[in-house]
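What follows is a short report on a single structure.
All protein chains but one are shown in place.
Each chain gets a letter, A, B and C, in the order it is written, and its residues are counted from 1.
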Amino acid sequence: MGMGVDIRNHIARRAAKEIKDGMIVNLGIGIPSLVSNYLTPDIRVMFHSENGILGMGESPEKGEEDAMLCNAGGFPVTILPGASYFDSSTAFGMIRGGHLDITILGGLEVSEKGDLANWVIPGKRVPGIGGGMELAEKAKKVIVLMSHVNKNGEPKILKECTLPLTAKNCVDLIITDMAVMEVTESGLILKEVMEPYTVEDVVKSTGAPLTIRMEGNEFD
Amino acid sequence: MGMGVDIRNHIARRAAKEIKDGMIVNLGIGIPSLVSNYLTPDIRVMFHSENGILGMGESPEKGEEDAMLCNAGGFPVTILPGASYFDSSTAFGMIRGGHLDITILGGLEVSEKGDLANWVIPGKRVPGIGGGMELAEKAKKVIVLMSHVNKNGEPKILKECTLPLTAKNCVDLIITDMAVMEVTESGLILKEVMEPYTVEDVVKSTGAPLTIRMEGNEFD
Amino acid sequence: MTKVASLEKALSFITDECVLMYGGFGGVGNPPTIINGILEKGVKDLILIGNDAGFPEIGIGKIVSRERAKKLITTHIGSNPIAGKLMVEGKLEVEFCPQGILAERIRAGGAGLGGILSDIGIGSVIEKGKQKVLVGGREFLIETPLQADVAIVHAKKADTYGNLIYDKSARNTNPIVATAGKITIAEAEEIVEVGELDPESIITPGIYVDFIVQSKGVDWKWAWE
Partner (left out) sequence: MTKVASLEKALSFITDECVLMYGGFGGVGNPPTIINGILEKGVKDLILIGNDAGFPEIGIGKIVSRERAKKLITTHIGSNPIAGKLMVEGKLEVEFCPQGILAERIRAGGAGLGGILSDIGIGSVIEKGKQKVLVGGREFLIETPLQADVAIVHAKKADTYGNLIYDKSARNTNPIVATAGKITIAEAEEIVEVGELDPESIITPGIYVDFIVQSKGVDWKWAWE
């Protein structure tokens, strides 16, 4: 997405605030995978992985990797006390059964109705669907982390997505380098604006109407 | 069925001959449950139970029962080396997946086409279907053990069953107190006659035509 | 963050007319402490879902024998003659399902599937009231998923997060039942701290368990006694 490391980490830090003690959370690849770095020690979370782990911990130290203990992306992880292993059909049974409190995913486009497109760009190679559809459709809360605009400066938050959908009406919260927006029945609510942007910057960079209802204030 | 212990054991002993080394076998309740007593030590069999055991052994000694180790009938069992425990959905996945070499079941009626009725007598209380349908439909070989006639002396082996069916076209072999009969595409083959009966006795007590093709001989 | 709860707390979710699913097979693996608690609390008109009706004085059978259930979705009731008597008298509605298909319907309920396609019982009374589909030229019954307001299971050990391991054949239907409750209550013979169970040995991940109750142990005579 061409965002610097600092901005990516900033988005991840903001997303971490959505995670409460005791939650079961699945993190997608990319920026979402950074979120676990920003949890405070009082927040005990069970991280879920599609390949069959509940209770992932931090990445191992270099040299301490275990070839038989990896996350869904194939990268080495550790486990925390209380963790369990199971097969992938069980891992997805948990997802479809509605047991995930939050999934945090990357996005290519999000519509004002909460439609998510994040799996294929026409004209580019199709990488496949993976577990994204199930996570987007079935997690209790879906948070999308992405850059606010594409590399041509065009909005990625739109009235209607132009790319093939991953799932309809699934996104609850969008966190970008510019803003935090909630998806509601009546459209998008702008809740926070990131430094150094202004409300006007955000509105200009968003392809759908925003209702402005910032923390502690109410504009309309 | 009003058959004496000796006759029941005799039927069970004959059924045991059908079991070959290395087979996976499920025994129903009643006479079938006696079959395991008649296996010779060279025949190593994995006994399967619907509640989630593969590799059941003999009944425990009195006083050695384990309340947490029972067969599908709720009676105490033991396990052999190589046994495993799993849940009931897996136990039936094994059955439907075609992994059972033989199931030995009781019967109320069997037709010449191999239809089996063994679960409900109209007018009597319906006990339920249990796992019998899946065993009868999906085991590679289905052997039925029963008395040749009912308590009124009427045949239980018929051209068509009169009772509700457990499964159609499923029975491969019938072993009774009078005879051993194979079910084939072209009807029932009488293979053996039990002491003290004659071929004529068997034919008279059977409600379907029998082709007589005894061990080492051929009559027609 | 412990899920260990008093029996009273756990029972507060089990109320008149609720859909109660129970683990166990032939009495073995039914959770005895919770079942006795239900009887003592006086809950009635339960809709039960489980493998069988136990024995008259063993396991779930006690709830059936004492007429605390109005409906039972199960595979057979032969081991509990009182269940059969109540059925004939019209005091207990019974819906029979082939045993492995009941297990799959429970699993489907827990795993968020819309149902399964089955060829078990085609052409028999099992078809009654069920939708059929033709797939690849073959006919299948649509067997719908089963879920419960409350699922109760019996475990050998639980950690305080609700990870469960079972005891030999008392595992039976418990792992699938544990997945299919809106609320799942596990009765455990032993409760240990998080981290004490080998992650490889856990059969039911704690994600499925909402409350853990200390078992008072098996209190009945067994079927063979």
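Operating definition for what follows: a contact is a pair of C-beta atoms (placed from the backbone, for glycine too) under 8 Å apart; a residue touches a chain by one contact, two chains touch by 3 or more.
In this text the structure is predicted, and so the values were computed from the model without any measurement.
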Among A:Ser33, A:Asn51 or A:Asn150, residue touching the chain not depicted: A:Asn51
Option from A:Ala91, A:Val149 or A:Val183 whose C-beta touches the chain left out: A:Ala91
Given C:Ala53, C:Leu86 or C:Ala108, the one touching the chain that is not displayed: C:Ala108
Full-complex contact with the absent chain, from A:Met3, A:Met23, A:Leu39 or A:Cys70: A:Cys70
Interface with the unshown chain - residue positions in chain A: 49-53, 65-77, 79, 85-89, 91-93, 95-96, 125-131, 133-134, 137, 164-168
Touch residues of chain C, complete complex, unshown partner: 104, 108, 111, 113-119, 131, 133, 135-136, 138, 140, 142, 144, 165-166, 168, 199-201
Residue numbers in chain B that touch the chain omitted from display: 21-22, 24, 44, 46, 48, 54-55, 79, 81-86, 89-90, 92-99, 138
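As a convention for this text, only the chains that are shown with their structure count from here on.
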Most heavily contacting chain pair (counted by C-beta pairs in contact): B-C
Distance-maximising chain from chain B - centres being C-alpha averages: A
Residues of chain C whose C-beta touches two or more other chains: 107
